[in-house]
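Reviewing the structure listed below.
Missing here is one protein chain; the remaining ones are kept as they sit in the complex.
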Amino acid sequence: MSQLDLVPGFSAPVDAAQGLFRQLLKAMSEPGSLIDTTLEQPLERLDPATFGVCQTLLDQTCGLWLSPAFEGEAIRRNLGFHTGVRLVGERAEAQFALCHPDDLHDLEGFGRGSAEYPESSCTLILQVERLDNASAAAAAGATTLRLQGPGIESSRYLVVAPLPAVLAAYLQQRPDPFPLGLDLILVAGRKLACVPRSSQVEVI
Amino acid sequence: MSSNGVRDGYNFAYLDEQTKRMIRRALLKAVALPGYQVPFGGREMPMPYGWGTGGMQVTAAVIGRQDVLKVIDQGADDTTNAVSIRAFFRDLTGVRTTERTEEATLIQTRHRIPEKPLREDQILIYQVPIPEPLRFIEPSEVETRKMHALEDYGVMHIKLYEDIAHYGRIATAYAYPVLVNGRYVMDPSPIPKFDNPKMHRSPALQLFGAGREKRIYAVPPYTDVRSLDFEDYPFEVQRWEQCCAICGSRDSFLDEVIIDDRGSREFICSDTDYCRSRTEQAVDNPSGARPGTDEEAANAEGARNAC
Partner (left out) sequence: MYVAVKGGEQAIRNAHELLAKRRRGDRDQAELAVGQISQQLALAVARVMTEGSVYDPELAALAIKQSAGDLVEAIFLLRAYRTTLSRFYTSQPVDSAAMLVERRISATFKDLPGGQVLGSTFDYTHRLLDFKLLAEGDSEVAEPAAPAPRQTDDGTMPRVMALLEQEGLMVCESSQGTPPADITVDPPAYPCDRSARLQALVRGDEGFLLALAYSTQRGYGRNHPFAGEIRIGEVEVSILPEELGFEVVIGTLQLSECEMVNGFSRQADGEVRFTRGYGLAFGQQERKAMSMALVDRALQAPQYDEEIKAPAQQEEFVLSHCDNVEAAGFVSHLKLPHYVDFQSELELLRRIRSARADETMSGENDDEQ
């Protein structure tokens, strides 16, 4: 693989990582809020927001599980170059998982944390086709979520297209009682939104 | 100084990018787990442990060039440690600083919550000495971690109940424990219990950094924060019979100052920005009632002495 296959990372890494982190912090502490990252640079099949989240959060101290849909030399090579992240084959070893909706047939293996160390759970970064707030007309294949809980004054709506059935069921049922559970970063194009384990979710 | 306002030879906000990332990952987990203390690889800072290194590391991990920073200690912008921390961030980020609560996007604090209500998109960063609310009841980390895991907070209630038996009331005046989102008992840092109600469903994001103990925790906006109490001994905040000797406020937390060697004392607002803005308003608005006039004092519930 030649140098040409490397895509450019953040042009001003310190400021870009700080800016995107603040947006992530807002998204995670105000679940369901839709954020426009204004990022432009994709990495092959990874959307600009997805690539940005990777550059902001990942480094050599993290294990990343990659959805089969994102396997490939270009993504592997560029993530390695820009973040130094370790790719792991086992879901259980991943602090982060970069997921494609088509591959998410089950959530087996992703760490839910322990009662004593709940923060050791996996954070799922799920790249979908579209994210909208409630005002957008829900298109075919879209799921509207109604969120309540910490970070939300009364309730907030988020439209996700597509939301894998297994994840919709997981968010509604919360089979791992709080504080255990998966935290979710949703990305589409330049947009992102978060659904932490503390949110109560209804599919509408 | 380099062209971008940051001291030469240092990264923006002092910490290297890898350390910031580690703290940022911990912060995201902290907001997903309201009130739970996330361990993080706390670094030595160029200030001593116990002097705000946890709050500083959190501030360093979140601050950006667009931010406006306010730093207070004991509610005041001009206390020596607040001055020192503000100068540090001015030197190492070049960001704008302010003393005005409403102008700040980030507020680093030790021991107080500003009197002026905070709004959405403001972040309040607390310096925390001992993050574990159960620590003085059970010194072992292994044990307290189990208690949090099992939601076993019986010891805390026993402690509060013993206070009532000994002193007729709950004898905790600051660092008064709270229950966050109905799940984790949390130390609100050594703020006076006067400030506890401000945490409940605050529109601002509240972040807590304990550097020496290497813990980060958070309360997202609009999150329930209840001060622990008993039905027959409900939580209550401090009140003063006096009002502020400078601005006349009867609603703010007052510091007592001794003004002569006979021990005479006066009371002044601990929140210097709040006090200043009230004084300015009074000057701008001379026709209106001066704050702290007899009329206002008479209206103030529970007031026994006029100023």
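Letters A and B mark the chains as written, and numbering starts fresh at 1 in each.
The criterion applied here is as follows: a contact is a pair of C-beta atoms (placed from the backbone, for glycine too) under 8 Å apart; a residue touches a chain by one contact, two chains touch by 3 or more.
The structure presented is a predicted model; accordingly, all values stated were derived computationally and were not measured.
**Student:** Where does the absent chain touch, in terms of which shown chains it meets?
**Tutor:** So, taking every chain into account, the missing one touches B.
**Student:** Among B:Lys20, B:Arg112 or B:Lys198, which residue is in contact with the omitted chain in the full complex?
**Tutor:** Among B:Lys20, B:Arg112 or B:Lys198, only B:Arg112 touches the chain that is not shown.
**Student:** Kindly state which of the options B:Asp16, B:Asp251 or B:Glu280 is in contact with the chain not pictured.
**Tutor:** From the options B:Asp16, B:Asp251 or B:Glu280, the contact with the absent chain belongs to B:Asp16.
**Student:** Name, in rising order, the residues on chain B that touch the hidden chain in the full complex.
**Tutor:** Contact residues on chain B toward the absent chain are 10-11, 14-16, 19, 22, 39-46, 48-51, 53, 73-75, 78-84, 87, 110-112, 129, 140-142, 167-169, 171, 173-175, 190-194, 212, 214, 238, 240, 245-246, 253-257, 259, 266, 268, 270, 272.
Assume only the chains that are shown with their structure count from here on.
**Student:** Per the centroid of Cα atoms for each chain, what is the distance between chain A and chain B, given in Å?
**Tutor:** Taking the mean C-alpha position of each chain, the two centres sit 32 Å apart.
**Student:** Residues of chain A touching chain B in their complex?
**Tutor:** Going by the criterion above, the answer is residues 13-15, 17-19, 21-22, 24-26, 28-30, 56-59, 61-62, 95, 114-119, 123, 149-153, 178-179, 183, 196-198.
**Student:** Along chain B, where are the residues that touch chain A in the complex?
**Tutor:** My answer: residues 11-12, 17-18, 20-22, 24-34, 36, 38-39, 61-65, 121, 145-146, 148-150, 181, 183-184, 203, 205, 218-224.
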